[in-house]
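Note that one protein chain is taken out, while the other chains of the complex remain in position.
Up next is chain A:
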Amino acid sequence: MRLISGRWSDTISGGMIALFGAGVLLEGARYPIGTLNRMGPGYLPIVAGVVLLALGIAIIFVGDGGIGETPRNMRAPAFIFSGLIMWGLLVERAGLVIATAALIILAALAHPKPNPRRVLITLVTLPLASVAVFIYGLGLPIKPFF
């Protein structure tokens, strides 16, 4: 399975960089540009925006073709990122133990063949270790529970 061909990935990514450059340019133009004698905060953003716009367009034409290897496991990003977001949402509300447990379960599902026994072991040891090291050891101001 090939998601997009190398050529298309360059077109898309080059286009995204050009768009990003245009955004930087527009936002940078809102800051005072200053004079060469006294460069304002807008000077470098405008230069960088123009450079990115040009490079983005160049990549569309002379890129090296992306996607060296075709990824096999596309569910990994979904689970890993939702695990990290979950941890961020839960850690101050539900405490470190629950946030970490949620991260472990979601992250474990990212593996193509999750091993229930090992996941169970990490589910017990990792939250305990993090509470011990980070809350009691380093004095991080978060609660273990709620």
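Heads up, the rule we're going with is that a residue touches a chain if its C-beta (ideal position, glycine included) is under 8 Å from a C-beta of that chain, and two chains touch if they have at least 3 such contacts; residues count from 1.
We take it that contacts and distances are computed from a predicted model.
Its UniProt record calls the unshown chain "Transmembrane protein", which is the correct pick from "Acyl-coenzyme A thioesterase PaaI, contains HGG motif", "Threonine/serine exporter family protein", "Transmembrane protein" or "Glutamate synthase".
With the whole complex as reference, residues 9-10, 13, 17, 20-21, 24, 27-28, 31-32, 35-41, 44-45, 48-49, 51-52, 55-56, 58-59, 61-69, 71-74, 76-77, 80-81, 83-85, 87-89, 91-92, 99-100, 103-104, 107-108, 110-115, 118-119, 121-122, 126, 130, 134, 138, 140-142 of chain A touch the missing chain.
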